[in-house]
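Shown here: the complex without one of its protein chains, the others still in place.
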Amino acid sequence: MQELGRAEHTSVRVTPKGKDQVVIEKDLSSEEMILNMGPQHPSTHGVLRLECKTDGEVVIEAEPYLGYLHRCFEKHAEMVDYPGIVPFVDRMDYLASMNSDFAFCIAVEKLLDIEIPRRIEFIRVIVSEFNRIASHLVAIGTYAIDLGAFTPFLFCFRDREHMLSLLEWTSGARMLYNYILIGGVAYDFPEGFKERALEFVGYFRPKALELQKLLTENEIFVKRTKGVGIMPADVAVNYGWSGPMLRGSGVRWDLRRMDGYSIYPELDFKVCVPDGRFSDIGDSLSRHLVRAMEIEESLNIIEQCLDRMPEEEGFDPKAAIPKRIRPKAGEVYGRAENPRGELGFYIQSDGKSTKPLRCKARSSCFVNLSAMKELSRGQLIPDLVSIIGSIDIVLGEVDR
Amino acid sequence: MNASLNAWSDALSELHLLGLPVGLVVIAAVPLVFIALYALTYGVYGERKISAFMQDRLGPMEVGKWGILQTLADILKLLQKEDIVNKSADKFLFVIGPGILFVGAFLAFAVLPFGPAFIGADLNVGLFYAIGIVALEVVGILAAGWGSNNKWALYGAIRSVAQIVSYEIPAAIAILCGTMMAGTLSMQQFNLLQQGEYGFLHFFLFQNPIAWLPFLIYFIASLAETNRAPFDIPEAESELVAGYFTEYTGMKFAVIFLAEYGSMFMVSAILSIVFLGGWNSPLPNIGPLSLNDWTTGPVWGAFWIVMKGFFFIFVQMWLRWTLPRLRVDQLMHLCWKVLTPFAFVAFVLIAVWEIYVK
Amino acid sequence: MGLLDAKISKHNVLVTSVDNVMNWARLSSLWPMGFGLACCAIEMMATNASNYDLERFGIFPRASPRQSDLMIVAGTVTMKMAERVVRLYEQMPEPRYVLSMGSCSNCGGPYWKHGYHVLKGVDRIIPVDVYVPGCPPRPESLIGGLMKIQELIRMEQIGISRAEALKKLEEKSMDPSQLIQEARKSAKAS
Partner (left out) sequence: MGETQENTSQLPEVIEAKAVWAVLKEKFGDAVSEFDENPTMPFFEVLEPERWLDIALFMRDSPKLRFTYMACLSGVDYPEEKKLGIVCNLESLGELGHKIAVKVRCEREGGVISSVARVWKTAEWHEREAFDMYGMTFSNHPDLRRILCPEDWEGYPLRKDYEVQETYHGIKVPE
């Protein structure tokens, strides 16, 4: 490399359009500043801490520091018996407890090798799809706040509240349900659930459209997100991205389709990927669009499930729950599609105790966030915020 | 006509009670009382209520009837708070910053005509003075941000200075367009020139086919000058915690807060004076219905200018609660590559119109 | 006790009415710090959002600790976070209040026994005024907790300490079982 001289400072910045912009500042010694973002910062979505090396507004490198919400899930999983783990799973990804429980129960049921009644499967899919919409709404709302739009956030929370009340009606809790149990669910749907759920779907469709008009079609929003934080598909796979993040990079990969667990193979839904007309594939906008489209698909799934769900008089949702959950010795890796990606559980059982020997949660946010360092390189501070928002982290799941 | 209007204020200013110039005090005090009332309660309260209305909420409800005492409670509380000055802060700058901001924002009110009779000082360079004094805020912001010795505050201050200084240019050129139409810099003269029996048709916005362009440019630039969304990057909550006032507590913070609302009204008032006739009634005389005459007068004048100011503040709030925030470079792009060239174009076109067509 | 203290502690008319106004101002504009830690933070956000709308009471979250009066510790405090919580508390100007929201910050919650990295109660590091139980507490109970803080502020006066105010509040508060019984009686009567 050519010697530039002491007083000359060169910085190269990749502009959103991909053209390299070389700035030569003469006779100006520009120092790097360490900017500490978080753990208490409005846009780190909880207690993430980013240590940014900045040169003016340009972030040279942002190093994430985790563990501010490390609640020792894996230790607890080794200390309590299988049904007792479910509440801890709830508290891991607190925005999508149903989906997390679902993933955990899939893993344990695979190990136990038990058959689940068909109605239970429908109930599980319906509640977890409701929770997926709720979770995506929070993701979209907080993303809007990150970009300075306050109203969409409140619209999202307003509509989320309806879903919470539906789920509360079913399970008795607003956020952390402990509803999906190993081998069953805690309660059957209450009387009239179907009507109210359908009513909600009818109410929510136009509201989702309104949200889209307010936020996604806003030119400033598009300007702030398009071309920001582009992640090519192969790198995304190498980083282990999954869920909306990976689909945002254009990979048509959804565990609901690929693994085909539960009753998803019978259902008709699209795996949403951006088509590249509105966004650059792999940028923040694509990830946002995937979430917006998935809300639509989840509504379709709910409608189909409500339609096809077998009605049974005097149905006991706890009938299939084993009396004593003590799996035979073995190992399992079970996973399901969480709103944030693949949530997997690696469980090791020794066959003797009712507690797992080892239970590791493969958290989707943890993996998605690991690309932060690479994504943030050479971005502006506002873009950094935009990227963190589009990753949609839940610190409870990152740190476990 | 002018004479009759001024006669009213002259008569008032000569009103002496017990040898005291009560009339003069009233003339000077009414705008100030208005400022205090407006800035202290209705600006902040209105913003909270309007945002609540847009977001399906209620807004302040419990403090006083419909929460109208909310802002008063806020100010009283901020007065009681501990006043923290950082150990490592530059104490002089830290203290002087909010002062400059507040004084800068409210000094401009001196030349603001609140009606045919109410004006603090009818300077012959009133408009120039107003723009200049509003721009003084930059110094206060920089002092506040630098003095805080906080990285977020520094970022906020630097962003803010870059933004305000840049947006001065299109704003000033847009105002110059208005000045060319009027041929004066006196605020009161602007109003008098836009008077007439056809109401709004006499406003400069409708007097010239190109006038909407500087009007729009000034409105956008004024958003940036007062750090309102979508240009609120200096205090971007999600990026910079609270921008240049991150470190301020108690009353200093309240002062900054109020200064913001003061300058919001100021730019709205300038906009309405230059392009929308200030205190003139927009209603025209239609045959026997002489609406314009009925709605003209000292009290009506104050009413109209306040209403026009409120309208623009409402639009500012509306935008704030609808739009996301621009990025720093996009903001500069908008200023230098869009607004400034268009402002020049408008300037030339209006000059041509004024000289050759009119 | 000095002469001035003695004068003030007698609660004369002047002092009490100033107190009332000042307390009214403080309790009507409690600005919490927008400080979310875990699950409870989502419920706190839901309480701020349209359906529960804390702004009705003038409660309006601020991002900077310097401009906030109230710290809602919403969620699990871990060992790594503990020192940051203390620092944030110290950055807040007096008078400041702390509301511990949810079981985790009250006492460690479900992480009490095996949570090696979880702080068993935020009151081990900072003084807490009001505890709100629940995992997570519903928005209604958070609002209830905030009302309790407002009551506490109402009890404060020039010349009496926070501890005394808390004691006064305790004396004033009713036994919940009594309340329930009363409600039952009235229900039966109707």
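We just call them A, B and C in the order they show up, numbering each chain from 1.
The rule is simple: a contact is a pair of C-beta atoms (placed from the backbone, for glycine too) under 8 Å apart; a residue touches a chain by one contact, two chains touch by 3 or more.
As the structure is a computational prediction, the values presented were derived from the model and not from experiment.
Colleague: Would you mind listing the shown chains in contact with the chain that isn't displayed?
Modeller: A, C
Colleague: Which of these, A:Val47, A:Leu176 or A:Val251, touches the one chain of the complex that we don't see?
Modeller: Final answer for the missing-chain contact: A:Val251.
Colleague: Touching the hidden chain in the full complex, which residues of chain C are there? Just list them.
Modeller: Considering the whole complex, chain C reaches the absent chain at 79-80, 82-83, 108, 112-113, 116-117, 119-120, 124-125.
Colleague: Tell me where the left-out chain touches chain A, residue by residue.
Modeller: Where chain A meets the chain not shown: residues 66-67, 70, 72, 74-75, 78, 110-111, 234-235, 237-240, 251-253, 258, 330-335, 342, 344, 346, 348, 358, 360, 362, 366-367, 370-371, 399-400.
Rule of thumb we're sticking to: only the chains that are shown with their structure count from here on.
Colleague: Which chain has its C-alpha centroid farthest away from the centroid of chain C?
Modeller: Using the mean of the C-alpha atoms as each chain's centre, the farthest one from chain C is B.
Colleague: Using CA atom averages as chain centres, what separation in Å is found between chain A and chain C?
Modeller: Here chain A and chain C have centroids separated by 32 Å.
Colleague: Chain A to chain B: how many Å between their CA centres?
Modeller: 44
Colleague: Which integer distance in Å separates the CA centroid of chain B from that of chain C?
Modeller: Chain B and chain C have C-alpha centres separated by 39 Å.
Colleague: Among the residues of chain C, which are close enough to touch at least two other chains?
Modeller: Residues 50, 63 of chain C each touch two or more of the other chains.
Colleague: Using the touch rule from the top of the page, what residues of chain A touch 2 or more other chains?
Modeller: Correct list: 41-42, 154-155, 158.
Colleague: Can you tell me which positions in chain B touch chain C when the two form their complex?
Modeller: The touching residues are 48, 52, 55-63, 67, 69-70, 72-77, 79-84, 237, 241-242, 245-250, 253.
Colleague: Using the touch definition from the top, list the residues of chain C that touch chain A in their complex.
Modeller: 33-39, 41-43, 45-46, 49-51, 63, 65, 75-76, 78, 80-81, 84, 88, 110-111, 113-118, 135-136, 138
Colleague: Provide the residue numbers of chain B that touch chain A in the complex, in ascending order.
Modeller: 51, 54-57, 151, 155, 229-230, 232-233, 236-239, 241, 321-330
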